[in-house]
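Below is one structure; the comments refer to it alone.
Missing here is one protein chain; the remaining ones are kept as they sit in the complex.
Moving on, here comes chain A:
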């Protein structure tokens, strides 16, 4: 029950339309781009997977500091290698589309920021997050002292129950107050 070589079946198309925030044209476009990423041999197997490196070559993801995390979060591969099937790809596009709700976006954003996949954002996750955001070069990184200060400020603001980590509901609470979030998490 994957997609055949070049065409998307009509019934699948309408099901995908019901299950994602994408329009019909967007789904067809996504299918086209996904097929382009597949190698020739893979095109004919029932549920092809695109390896993570190929996905990362997409222009929308190339400059994104969280690209690897995004692939890991949306991937349903047993080997945890970040490879995506077409349905994973659709999930990704749906979460980042204009019409996706705040809940979906914040849920996935939380999972993307949770680098160690333990269900909460603790100090280690936050530190990795800051390092991703400030780029890889040395002159843009923060010093240890600044990092410490920043993380303690963040925890002070967002950690409502003061357990030292930010869980999903606290994250969603902070995000729902932000005027920028829905617009920034789009592709």
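We adopt the following convention: a contact is a pair of C-beta atoms (placed from the backbone, for glycine too) under 8 Å apart; a residue touches a chain by one contact, two chains touch by 3 or more; residues count from 1.
We adopt the following convention: contacts and distances are computed from a predicted model.
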Chain not displayed: protein name in its UniProt record ("Armadillo repeat-containing 8 isoform X1", "Transmembrane channel-like protein", "Importin N-terminal domain-containing protein" or "Translation initiation factor eif-2b subunit beta"): "Transmembrane channel-like protein"
Hidden partner chain, touching residue among A:7, A:44 or A:176: A:176
Touching residues on chain A - with respect to the absent chain: 1, 15, 17-21, 23-25, 59-60, 62-66, 76, 87-88, 90-91, 94-96, 101, 103-104, 107-109, 113, 118-120, 122-123, 126, 129-130, 133-135, 140-142, 146, 148-155, 157-158, 160-165, 167, 171, 174-187
